[in-house]
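Here you go, one structure.
Complex shown without one protein chain; remaining protein chains in place.
Each chain gets a letter, A and B, in the order it is written, and its residues are counted from 1.
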Amino acid sequence: MEKSLNWREFIITRLIKASGYSAILFVALIFFFLVREGLPTLGEVELKSLTGTRWYPIEDYFGILPLITGSLIITIGAGLIAVPFGIGTAVYISEIAPRWVREILKPLVELLGGLPSVVLGFLGILVLSPFLRVFLDLPTGLTALAGSILLGAISVPTVVSVAEDALDSVPRSYREGAWALGATRWQTIWRVTLPAARSGVLTAVMLGVGRSIGETMTVMMVTGNAPVLAVKLGSIFSPVRTMTATIAAEMGEVANGSTHYHVLFFIGMVLFLISLAVNIAASSVVFRARKRAERILS
Amino acid sequence: MKRIFTLNRHLSQRIGFTAITLMAFATVVPIVATIIYILIQGAPSISLEFLTAYPYDGMRAGGILPAIIGTLYLTVGTAIFSVPLGIAAAIYLSEYASDTPLTRTIRIAIINLAGIPSVVYGLFGLGLFVLFLNFGTSILAASLTLSIMTLPIIISTAEESLRSVPQAFRTVSISLGATRWQTIRRIVLKEALPGILTGVILGLERAAGETAPILFTGAAFFLPRLPGSPFDATMALPYHLFVISTQVPEMPIQIQYGTALVLLVFVLSMNLIATFIRSRARARRQW
Partner (left out) sequence: MYKIIIENLSIQYSDGTESLRNISLNIRDKAVTVLFGPAGGGKSTLLRCLNRLNDLTEVSNSSGRVLIDGENILDPKTDVIALRRKVGMVFARPVVLPLSIRGNLTYGLELAGETRRSVLDEAVERSLKLAAIWDEVHDRLDDPAIALSGGQQQRICLARVLALQPEIILLDEPTSGLDPISTGKVEAALIELKKEYTVILVPHSVQQAGRTADHAAFFLQGELVEYDEGKKLFTAPKEKRTEDYITGRFG
């Protein structure tokens, strides 16, 4: 009996360890397949064409610059919405709201995180963009602005939950110290709590932004999908097209192994590297903050 | 002088609090409004036929049964792969791993998995499962793709839940002659179960609502029948909503809202169950 117990324990332990390591394997596999299918692009498309301003695959124009600027303008727009509203909501939930309000608001914000992006895109088409077209008197409501607003909404839950965690982990004694010195609660929030939680808040912002760069369905449905270079301020009111939407819209129609196919994977590779950079930066902020805390404590 | 100063401080606090409160409500009210709006717009089109019939007339009439069943299949398929793997990985991180470079690499990998755009998962699924492993555009390929996407959500919530079980339980169990795995199975997992379940449901909720990862791995535009095996492609609610709201001309608006409503109810009921389990477990917890 003891012998069989040892064997079972041994096998289960091995399985559990393998599961833990599998996370690394998956990231490596994802990167490997993106490179495998995406890298041939560099042999098939001239670098000059790839960095061009014209995306028109049928005639072999593979300039990804308009797609990058499209992603960029929408992400910036979404950030301008999600960061203030997300941090504001986090501050409200963690510092101001009475307990019962908090108990209602937190699940509601999580609910927003659970709304499928197609549903938001669907409402974007039927409600938001007609409204924007009439209200701003545009030729079409399917614009970068519509995408930014909805993407902002999609990133808010990420920003709120991470920022709220950070605010929550600020020791209560910090706040009590500030109150004892005669600071109002408002002053305490601005001068003590938020600064103390700043690395966590920064992480929240980065993760929120990362979320918006990667969002696909909503932007594909509401941004009008025009691959034009969006570098002017007015571009926010015209249709654009993002990297993610391009992959989603065109991958279904290309022949496997064609140049177009490889370019779409190449774009996927760029997206992967962007998210890798954002996430490693975000987590290193957290690590560094923790290290500093350990140094202070020891 | 001093009085004015105090007055100002309190005035600025009042203004600040009001502004922040308004912001919070500006965030939350549209969420509620969105849900209510879809409920109202979609409710009239819900009928037994809508839920149990096949679409016909180019999907402009009939029901959405294959999409509902397809989403169920994908959700269950995702669960089969991601739940055991995710929980096992969480057990590794919480119970076995010490702070080594390897463990830190695993954590960074998980954070990165969580951040990879959903459409990139779709590309990966196409490259690995559909083409390389030759599963074809199928439920299997789509479920596997969704599983890997869901994994970080399950791992991080499950790990948090495992870590919240007091260390003393483990020490006591070991001191009574339990092995590490016996301790985990009989005490730690049992106590962490509600939290793990919450994480699993939230992960699957995400999988059920996603479109981009299944676009080129398993979703079918239209199928006049239900999929017969894991190697068949399938319709799915989110993809169906995308199709009928952007790809089909002269699509009756009622069917669109009806489909959105069914998808929303599917996903939100999972969310409510998760929230319920969590709050009940918190209330009952005695340590």
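Basically, a residue touches a chain if its C-beta (ideal position, glycine included) is under 8 Å from a C-beta of that chain, and two chains touch if they have at least 3 such contacts.
Not measured: the values here are computed from a predicted model.
Contact with the omitted chain, checked across B:L51, B:I174 or B:I253, is made by B:I174. Here the missing chain is touched by one residue of B:I187, B:V265 or B:A281, and it is B:I187.
Within chain B, the residues in touch with the undisplayed chain are 166, 168-179, 182, 186-187, 190-191, 286-287.
Here, only the chains that are shown with their structure count from here on.
Note: centroid distance chain A to chain B, computed from Cα atoms, is 16 Å. Looking at the complex, you find that chain B touches chain A at residues 9-10, 12-13, 16-17, 19-21, 23-24, 26-28, 30-32, 34-35, 37-38, 84-85, 88-89, 91-93, 95-97, 102, 105-124, 126-128, 131-132, 148, 151-152, 155, 179-181, 202, 205-206, 208-212, 215-216, 238-239, 241-242, 245-246, 253, 256, 260, 263-264, 267-268, 270-271, 275.
Of all the residues in chain A, the ones that touch chain B in their complex are 5, 8-9, 12-13, 15-17, 19-24, 26-27, 29-30, 33-34, 36-37, 84-86, 88-89, 91-93, 96-97, 105, 107-112, 114-123, 125-127, 153, 156, 160, 184-187, 189-190, 207, 210-211, 213-217, 221, 244, 247-248, 251-252, 256, 264-265, 268, 271-272, 275-276, 278-280, 282-283.
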